[in-house]
Structure formats: C-alpha cells, structure tokens
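Quick one: this structure, given as structure tokens, is what I'll be asking you about.
Complex shown without one protein chain; remaining protein chains in place.
Now for subunit A:
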Amino acid sequence: MKYRLDPQPLEWIDRRESVSFRFEGQSFSGFSGDSLSSALLASGQKLLGRSFKYHRPRGVLSMANHDVNALFQSDEATNIRGDVTPVSEGLDLRACNVNGSLANDKDSYIGLLSRFLPVGFYYKAFHKPKKYFPFWEKIIREKAGLGEISTDWSATRQPKQYGFCDVLVIGAGASGMSAALTAADAGADVVLVDENPHIGGSLDYQLANVKEAAAVRADLKTRVRSHAHIRLLEGHYAAGWYTDHYVPLVGADGIVKMRAEQVIMATGVMEQPSVFRNNDLPGVMLASAAQRLITRYAVKPGQRAVVLTGNDEGYRAALDLLEAGIEVAAVIDLEWLDKRGPWAEQVKAKNIPILEQSAIYEAKGKDALTGVVVGEFDGRGCDSGLTRKFACDLLLMSVGWAPASQMLYQSGCKLGYDKKAHQILPRALSNGQHACGRLNGAFTLEQRLADGERAAKDAVAQLNGESVNMDLTLHRDSVAHSHDWPIIRHPKGKNFLDIDEDLQLKDLINAAKEGFDNIELMKRFSTNGMGPSQGKHSNMNGIRVLAEITGKSIDETGSTTARPMFHPVPVSAMAGRRFRPERLTPMHQWHLDNGVQLMEAGQWMRPEYYLPVSEAGASDAAGAGQIDQRQQAILQEVQAVRSGLGLIDVSTLGKIEVMGPDAARLLDVVYTMTMSTIKIGMTRYALAVDDSGVIIDDGIVGRIAEDRFYVTATTSHAAAAFRTLSLKIQELGLNVRLANLTGSMAAMNLAGPASRKLLSGLTDVDLSEANFPYLGMREGTLCGYPVRLIRVGFVGELGYEIHLPAAGAMEVWETLMREGQSAGIRPFGVEAQRILRLEKGHIIVGQDTDGLTNPFEANMSWAVPLKSKPWFTGKPSLALLKARCQRKLIGFRLPQGFNGQLPKECHLIIENGEIAGRITSIAYSPSLGRTIGLAMVDLPLADGATELKVRVDGGAMVSIEPCPTPFYDADGARQTADLTEVA
C-alpha cells in the first residue's frame, strides 16, 4: 500500500484489520473501513473503470457516491459503487463496462470514432429503414448498459421500519449537527441522518486541518451522540421527499420510513468539475475528493499536484495536500488572488506558484494524468497562445458547488440563482421544510453553525404552531464560492460535461443548435444528467452552457427536477418483507389435518381441493402424477356431492345483519330485486349493480323479522358490500343498523341428496319439504349451537347452508363429517364447487362477468324488475341498456371424448378473423362426461350460432358447440325434490 499515509486524526480505517480482495484478477489488500476505490488507490491502482460510451480510462472523481465510472461487478451484484462501498474480505471484483479487461479494453477504439457519433446519433441513424432496426437494436443493446445481472440470484428481503419524529435533520455536518442540537435542546424529538458511516460532513474532510474547527467538531459530535432527544442514523441516506414529510432513509439493512413533522435539509453542496479537454483522466479529481481520500482513508491521491481553483476552498485543498506531503506544483486561479482569503495567503507564504486569471486549457496523459497545459483566462475563454505546462499526476478542481437540493425541489420549494454567490439557493420554502448550511449559502464555520440554529428555531416554532419566519439569507456568505463559467472550449473536444454519459461540451452546443434549447429537452436529447449520478456533477454546468447559448439568465433557463430516489435503492430494500395478512376460517385446522390444498381468495385461505391423507403424504412425488391426483380429487368431490354428500367451508362469504325500521327500504335501494316483499323465513337472490348498471356482486337476502334481514355477499366483495350498504344509509338518512358478521360467523354448505337425512338427526329444525321449502331460512340448534339454516341451490343439489357462531363451527363440521360417513360424505373445495355451479349454469361475478357486464348480458333480466320497482341503484341505466344488449353469456360444450387442445378461460372466440367473444369458464363435467363452459359472445352471433371457433394457446382453432344452460338438471328437480329415497 505504497500510497497510504501515516495515520490521520479523523481516519475511518482500522489499521489493525487488514482486508484482502481481488480486482480484475489481481490481489489487493486494504483496511477495514476502506472503500473499494480508496483501497485500490492505496495500492497505486488509479484506473478504476471505463466510461460508458467511449470506454475511456476513468478514476476517482468525487469519493462521494457520485463516481459512476468506478462501478464494479461481482458474481452476485453489479454496479457496485467503488467510492462508497466498503471493502470486505474475499470480494472478487471486475470493472463493469469493459470489453476484455479494464487495462486493455477492446472497445476503447470507440473514442476514436467519437467525431462520427454526434449527439442524437442513435435517434437519427437507426430508425430508417425500419426493417433493419432489430439488427441495430441488438448491437446497441449489447454495447449499451452497465454491468451484467446475475440471474442466479437468491431472494433477499429486508424488513422495513417505520419511524416517527418531530424534526428530521438530513446531513450531519456542521450545520446539521447544530440544527439537531438546537431543536433537541428545545425539547423536540430529533432524528439526525447522514449517508456516511460517520458524522462530521465537510467539517471532517474540508476543515480537518483547521485548528479552530477541532474544538467545535469535538463538542458537536459529543453532544449529538449523547443527547437524549437525538436519534442518530449513520450510514443511511434520505432517498426522497414524499408528501407530508415522509422520507425513506435507506441503510445497509433496509429502509426506515420516517414520518417527520418538520424536515431540516442540511444536505450540503456537491462539488462541480471544471470542463476542459481531458478533464476525465485518472488523476483529475474534485478537490473534495482528494480531501476525502486523505482524511478518511489516509490515501495519498498523487505525488505532484496542480490545483485549479475558483474559490477559497481550492487554497484550503492545496494546504491539505502539503500537509499530506504532496508536492504542489502550482495553484491555478480562475480569478485574481486579491479576491481570496487567508488560506490563499498561507499558500502564497509557502512559495507555491500561483497563476492568476488562468485556467487549465487541457490535461495531458494517456491512461493517467501526466501534466496540464495552463492558459490565461478572461472569465469566458482560455488563450491557447499563452500557455504554460506543468508535469503532475494529480489535478484538483475547486471551481464551485451545486446544492444537494433534490429533496427541496421535490417538496415544492422555490430555488433561484444568486448572482453574487453564483449558486442556486433556496428562495421560498414550503411548509415544514427548512434548509441550512452550505445548501443555503452559509459557508464559513460560524455561518454554518448559526444557520443551523436559525433553521432549527424556525422548525421548533412551526412545531409549536407559531410562525417565526427568520430571514433565510441571514447567515449567507457575501463571498462567492462558485465560478460562473469554469468551462473551457477546445478545438479537439474531449472536454467532458457529463462523464456518466460521455457528453462533451460540443454535444450540448449541438443539441441546442438542433432546437433542443430548453433545459428539459436538452437533457433528454443529449442525455445530460441521465446517467447513474443523475446530473449531480453535470446539471449545473449544463444549465450554465444552455444559458450562455440562449443568452438567458440561469433562472430563465431553469433546472430539471431530480425525482426520487437520490441514490439507487436496492430492490430488496424497496420490496421489504412480504406482508400479506391471511384470514383463516374457524375450520382451518381440520382442513390442514385432512389433506387440504389451499388457495388464496382475497385475504382468505380457502380449501381448493383435498387429497385423501394417505395420498397427500405421497404427493411430493412426480409432477405429472400430481396433476392427475389433483384432477382426480376434484372430480371425486364433485361426484360425492352429486351422488351422496359433500361439505364445503363457505365461512369466507360476506355476512351482514341489517336491522331497523328502514332495513327493507335500504335493501330495495341496493339490490335490483324487491327485498321488502320477502316473507319472514324466506330468502331471495340478491344482485347488485352500480350506477352504470354493471354487475358488482351477488348473494342472498333472508328475512328474519319484519325489520331484520341477513345478507350474504361474495367472498371478494364482502367488505365492499358492507361499505355500499353503510353509504346508502348515510346518503338517504335511513334508520338502519348494520352488523358485519363476516368474521364472527362461520358458514358451511352441506350439499347432496343425503343432506336432509343427515341433518335431520342433528337439529331441532323441522326439515320437511312443507315446513322448510327451497330458499327457506330457519333458526334452530345444531349440536347444541344456535344456527341459521338456509336452503340454497347453488351447486344444484338438495343443500343447506349452515351459519353459526365461529366458536361452534369446528364441532359442527366434525360432527357432520363423522355422521355423514355412511353416506360417503367428502369435504369439497372451491374447484369442485366451481364445476358444480358451472354444471348448473350459475355465473360467478367477476369470473363470468367483467367490469362492463350488465344483467341482460348475463341472462338475468328476471332479476331486473324495471316495471314493478320504482327505484334501485342503476335502474335508469338498466332501463336504457335493456334494448342495447351487445353481447350475451352462453353455454357451450365440447364433444364427448374430445382429446384435442382444451381451450382455457379468456381464450378468444374468433369469427371472420375478428374477436367475437371470450371463454369465461370452462371445466370437465364428470356428471355429463364432457367439457362444458360459459362464454361471453357478441350478438347476434350468441343467439344463432351452432358452432364457434376458439383460438387456443399456440394459435390453433378449436370448435365449441353452443348449448342451453343449465347443463345439468335443467328443471332444478334435484334441489327441491326429496331425493333421500333415490340416494
């Protein structure tokens, strides 16, 4: 580690712990606490990556999570950011964007062709003729993009945390710490977050050698760490601002979703590069990058340096280099020295040559910096005639700053260009938003501390409902820290404005010439700021260039708004932990013990079908066998219901009790059919449509008393049914109370010819046909539990729906299963129920109907009493739709013994090459011995056709034969007649 310095007072590395890793096939070692880039640099590896387009050699730029040319790849991950990712033992890394090796990139020739690859080249070159585009697209896609994604990944899930605080302070530099302490001292509950592993911010790297800063630093850090009201989150970055101060804080272990009352942005500034020829060579870096390397990692960024500066900070950096034992060949100042402060005087006193009114005309070197050419600079251009050369392997750029204002923009704050500071600064902050520190133009340590205090006082005042809007500009520096034009033209170009996307100065000029002279258009046409760093080091210079070209001010030119996330967030962090609450019925354990295969139905887990326990145990066997087993089990369940007995858990049905003098009126409004005429002890089919006449739900309504009804709704619509009923109560001002019994009541459907016989031995309810007819509802007891029995016919057999409090459900279920054994009882699941109801031609809302289906299309005009009922939701629409029916649900069947490719749900019916309908349900019917189904078919085809063609997967056409429904027991004899003798 020949570039490692002696221990630095604030260094992050732990020299006791050495870490070894591999990069591009070679072994490297660093210390715990090193970033990948710092460890490589410490070993003299300056070349870290290749650029996106021209495959030019690139090294360190910022060391601040903006070094997107130093992206690495391991077997597991790609686009690993070298400047911030810590080294870990055994890592094996490659550079991301290379063809061959990093040192010998076969695609580096592309840089030689750059003159033939003008901005917008792709848009212009490849779209005509159209037929060649797939050819070009393949090549472009191979060349474009960074890194390779390993498809051999394993799912990682990171739990999300939810946090709350009074004041969230983003950035733990001088102003952020000052703000956090001020707010916390005032009693506020404060969260202080910083993206770096350690607090301190620029106080630690920029003012590391400033003696006056030492005491302040120690004091701030100690107090922040020990304050009872401050929660400190190091190593977390605020990824974006969302409404009502919802800020995701992303760390290595996942996201903390922080809800704050007030947010103080102390996010600082991002150093901006100067634009000159070859400003991308390894060895050319931001001054702050060199300071970070020295103070955090004790890495010597070079041996002999030149510092380009447009502010005081450049002189500070020169002094820091000298402290680290690096030779400073010269300081190149874009302006006159008399504008500078005491740091410049100290540099001068050390006899370092200072060239005033000068700029870097070009940097020299092939794979790394070897020298610079300096020319006289008049504030706009550089005189190529009066040049001096300096040999150096390090060039620092200290020409200005752009605010880390992304989240201020996101929260709707107004920012504008300050012509004195040459920096974009906040102008008007939105509610609960505050900004302080360098982000707000406070540059000296005193200013930053005071500005943090000011922002915190403002935040605390707003917390207390007071409005103490202190002047934002109170602690701003009067001296500019940015140069307004650090941009040098060069006839040979390669003066990069955006190193993410390899954009040269001329690219932006050409984009503007082509008419893309609006900041948003220029960004998209040139792709300036669209690379992985999202313009963090290119947006400001882009604005300056566009303003210069158009002759407009910076404010008139505007800025693009950076959307969240601030840095890329791993998908694992965003996905979080799978959190899907499941609802289980009271009989769930029985299902589990008896070979159930579960399926999700909304939030509920429902039995799909049951494998007899012995079979279920062996069901881990071959896949093909499993499908047969599944099919077989379902068919057996269907047959059990048809020939003997079946029992299904329907506890997931919506169950609502409707009580009160206006109960009948409410149900008349909500459902199409008249409910006020139901006799006590009887039920009626309930169909609900919306205002536009579209079917939204069905169920049954039963009358318990004059003013008391029991309503069921489909599983998926249970919550919505309750919602609709309660809305109508409010709208009409009805005297009705609702009780949602969906969870507290269990329900099961005992179906099959033997159902009456079984039940009669267990209940005190008189089940005789005369006393308990079809569609009747009776209350009584079963196994000692109070129950409601409803005679329903959904599956087309004699059947009873048994509703009872959840506590008794398991006992009743077990009793029925035990006592029903002699009748061959089987539990049946949702799949068997679907076949049973399909055989009867019953629709399932949401399966056989879609978001446009009205009752006429579903052959349910019998459920729409347009004449006899003055009003129900959707009535006017249905009155209009009746004569305008465009399609119809029809039944169809396939020939017996059909062994071709089976159509599936949603396969299309094709007539004369056009779509004429779709299959909504299809299944093999064991009762009929053939495949049957329902299809929604356009009129008039639906009425007359004797054969329809369905296009199945793969494109083959299969014939289906329309037929009347119900398919099975068309006159409904089985569900009303007493069939116990037959069975």
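Going forward, contacts are C-beta pairs under 8 Å (C-beta built on N, C-alpha and C of every residue); 3 or more make two chains touch, one makes a residue touch a chain; residues count from 1.
As a working rule, contacts and distances are computed from a predicted model.
Enquirer: Looking at UniProt, which of "N-methylglutamate dehydrogenase subunit B", "Hydrogenase nickel incorporation protein HypB", "Oleandomycin transport system ATP-binding protein" or "Aspartate carbamoyltransferase" names the chain that isn't shown?
Expert: "N-methylglutamate dehydrogenase subunit B"
Enquirer: Can you say which of A:L732, A:A807, A:I915 or A:L928 touches the chain missing from this structure?
Expert: A:L732
Enquirer: Return the single residue from A:S572, A:S692 or A:S959 that touches the missing chain.
Expert: Result: among the candidates, A:S692 touches the missing chain.
Enquirer: Where the complex has a chain not shown, which of A:P870, A:G897, A:G913 or A:P940 is the residue touching it?
Expert: In the complete complex, the chain left out is touched by residue A:P870.
Enquirer: Can you tell me which of A:S226, A:T243 or A:S478 touches the chain that was removed from the display?
Expert: Looking across A:S226, A:T243 or A:S478, the contact with the absent chain belongs to A:T243.
Enquirer: Just checking the interface: what residues of subunit A touch the absent partner chain?
Expert: 242-244, 246, 259, 669, 691-692, 719, 722-723, 726-727, 730-733, 740, 866-867, 870-871, 875-877, 879-880
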